[in-house]
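This is the structure I want to talk about, given as structure tokens.
With one protein chain removed, the remaining protein chains of the complex are shown where they sit.
In order of appearance the chains are A and B, and numbering begins at 1 in each one.
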Amino acid sequence: MAMILELPHVGESVVEGTIGKWLKQPGDKLTRFEPLVEVITDKVTMEVPSPVDGSLLKILAQEGETVPMGAAIAELETADGSSGSAPTPVSLPTIAGPAGPAATPASTQQAVPTGTTGYLVKNINPVGPTGGGVGTEQETRGTEQVEETAPVSRPSSASATGEAPGGPSRPSPAVRRLAKEHGVDLAQVSGTGLGGRITRDDLMQQVEGKAATPAASPKAQPTPVDAGPDEQHVPLTPVRRMIAEAMVRSVSQIPHAWSTVEVDVTGLVAIRALVRASFEQREGVGLTYLPFAIKAMAEALKKYPTLNASWGGDKIILKRRINVGIAVSAPHGLVVPVIHDADQLSISGLAKALRDLTQRARQNKLTIEDVQGGTFTLNNTGALGSTISYPIINHPQAAIVTTEAIQKRAVVRDDAIAIRSMLNICMAFDHRINDGAESGAFLQGIKSRLESMGPDTPIY
Amino acid sequence: MPRKKPARFNGTEDSEVGIAQTPEGMPEGLTAGDLVDSYTKMILVRTLDERIWALNRQGKVPIAASCQGHEAAQLGSLLAAQKDGRCFMFPYYRDLGLKMAAGLTPTQMMLSFMGKEGEPYSNARQFPLQGADLEHNIIQISNVVGAGLTQAVGYALACKMQGEDTVVLTYFGDGASSQGEAHEAMNFAGVHRLPVIFICENNHYAISTPQRLQMVTDDIASRAQGYGFPGFTVDGMDLARCYEATREAINHARTRGPVLLEMQVERLMPHTTDDDHLRYRTQEELDGIHQHDPVATFGADLLTMGIITEEKAAEIKAEALQAINDATDAADAANPPDASTMWGRVYSE
Partner (left out) sequence: MAVKNVIEAVREALREEMQRDSTVFILGEDVGLRGGVFLATQNLIDEFGESRVIDTPLAEASIMGIALGAAFQGMRPIPEVQFSDFIWPAMNQLIGETARACYGTNGALPVPMTIRVPYGGGIRGGLFHSQNVETIFFHTPGLKVVAPATPYDAKGLLKSAIRDNSPVVFLEHKKTYRLVRGELPEEEYTLPIGQAEVKRAGENITIVTYGLMLHYCLEAAEAVAGEGIDVEVVDLRTLRPLDKETVLNSVKKTGKLLIVHEDNVTGGVGAEIAALVADEAFEYLDGPVTRLCGPDVPTMPFAQTLEDEYMPNTDKIAQALRKQAAY
């Protein structure tokens, strides 16, 4: 088989060589490693050995000719027979150049911008263990390839987001200092660092009034990582981590009890259908069932204040204001913006407030005030088609209520079957604060208000 | 080895001509005046040496290494260097005599031993007489014996590179001659034929280690052959012989390369004020070597030669005592260096 012999690379600063003397002539037999040609470079004169057993077919670079490194200098025939196929160019294992069969002339030079910082050359040998520079004996002898091997990458036991068991409990010195300088209450800041710790950036965002809520987290949705043949692992975003912690906290600290009422909202449906179009045109805001539900709830909370409360260990803390949080699904996870003083807003006001909060939630533009101070939470699970839920209380509130999907159902009315629009309202309550009596009365309060809504219900 | 009794000097000690004459039996260049001068210095050195031991026992001098027994070797070799005028010295810690005779005043010596402000070698940052006295061409950086030899060789190399004809004298003891660097220094000096004189003050003890445990050979001078240059043993108790050997060595070193001079001396006192040499030497041995006290024998020789009289000797002694008393008082009254001077000069500006 014919092959092309190229002038080998002998070092990073040598770019060309001059053919000194051919030690063999065309037709001569070649033995592997036998010196074949003398080449002169500005660093060293070297004898280039034959890479194969075979014979010299043709000299391509004449004595006295200067050729660049990598240029073809001879055509050889290997001992395992000849064929008519095109000769394949083969570089000798480079004497002090790139290691490995994939090395090509082009790969010895890296096209990188240098500057005075410079760069680390990858594909040539460093100095030998006990010395050596350009053009030393070590190179010409072509001893063992001391490669610039790729660094051995140890499988890291730590995940990308750290493996601290639980998070750091004390704020870092930087966070403490900045909190003091800017008068920030650390309890009001949510953290996006390891284990939910408040990072310096979290604090500065708080200070600068930007969203420090989980919804504002700039991190993209994580992609699953292969973990063996049977599993994939999804790394946790800070939002996910926080929600997880909040849920565990609620469920472990609050003794939950659940109750459900069925509400006949046929009248509500009717009024909404009536006013909806003109409302939207006039106000520029859509009118869903939610403002009506919030209104009913807020009024019921006024009447049953123990449902607008918190467990205080040795007391029950009644909240004066009625701030209703609405669970919203934002791009980065669940958020609960709050309509403050919901009892003082009209249906229209509630609709506008709702629209503003949900829009900003979806745009990651909620402020810290938007998510603080909630005393009661509503989750519109019905939007996803749910008919019964067993919600988890938003700690440390006294209760949470869901509005399920409104369905037309066959119910019994006055001993006859009627088709009515039915809405389930489900509630979980903290059984330390309230018993079935109060919570049941509260639910009934909501029910009666909703069932009384009709064409006379004032929107404004 | 019995010493030769010197011949009587026929010059008149009071006349200028007499003072400038070399007495019979004395080496060329060593005049009667030099001998009187050397004796005066020797008495001053001895008086200081005895005084600092006493001060140490009083708690005023923390540490001192005596040169008693070494005076002839130190002053004799120094005299040759001073007369040559183009020498530089790297002494070692026992060269109190050399360092004083090189030009320091008794008060300066006392300031050094008491660690007071104005101390000439290091402003009392170091042990007494350690650092550099460049005014008198002396450097001794450390106490690591042997380290000075390679430094001296480097100094000589630099002089040669600069085309100066300086000769460097480097002093060390028999113990230091075992240091690897002593070998390295002599080897290098031999290879490059440097103008260095290696002067070993062999007092046969390195603290408590006797010579027989320090080396196989009876002498150190014979090692020079291994380095390609001449080595000589010299009677280190005889100032004139030491002067002569050093003078010859300076001439050789300047033109032909290194010389090793082994000046054989006796250490009359313990290693330092912290040592008790009765732990490893017998009183009989010590009594024996005191018979050869070079100060006593030098004085006796000068009397015999008629270069000094008994009255002159007494006068010299009294003046020395006065000088040392004055120096003691002056140094005693002086302040230690201000604490602030601990800082600074870690680097050269």
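Basically, a residue touches a chain if its C-beta (ideal position, glycine included) is under 8 Å from a C-beta of that chain, and two chains touch if they have at least 3 such contacts.
Keep in mind that what you see is a predicted model, and the values were worked out from it rather than measured.
J.: By the document's own contact criterion, which visible chains does the hidden chain reach in the full complex?
T.: Within the full complex, the chain left out of view touches A, B.
J.: Which of these touches the unseen chain: B:Phe172, B:Phe188 or B:Phe298?
T.: Touching the chain that is not displayed is residue B:Phe188.
J.: Of the listed residues B:Gln126, B:Gln214, B:Thr233 or B:Thr246, which contacts the missing chain in the full complex?
T.: For the chain that is not drawn, the touching residue is B:Gln126.
J.: Identify the residue among A:Ser50, A:Asn125 or A:Asn424 that touches the chain left out of the display.
T.: That would be A:Asn125, which touches the missing chain.
J.: Would you indicate which residue among B:Glu28, B:Asp287, B:Glu310 or B:Glu349 is in contact with the undisplayed chain?
T.: Final answer for the missing-chain contact: B:Glu349.
J.: Hey, which of B:Ala147, B:Met305 or B:Ile324 is the one touching the hidden chain?
T.: That would be B:Ala147, which touches the missing chain.
J.: At which residues does subunit B meet the chain that is not included here?
T.: 90, 121-123, 125-126, 130-132, 134, 139, 141-142, 144, 147, 149-159, 161-162, 180-181, 184-185, 187-188, 191, 344-349
J.: Provide the residue numbers of subunit A that touch the chain removed from this figure.
T.: 12-13, 114-122, 124-136, 146, 148-149, 151-154, 156, 158, 160-162, 164, 168, 172-175, 177, 193-194, 197, 199-200, 218-219
Just so it is clear, only the chains that are shown with their structure count from here on.
J.: For subunit A and subunit B, let me know how many angstrom lie between their CA-based centres, rounded off.
T.: Here subunit A and subunit B have centroids separated by 81 Å.
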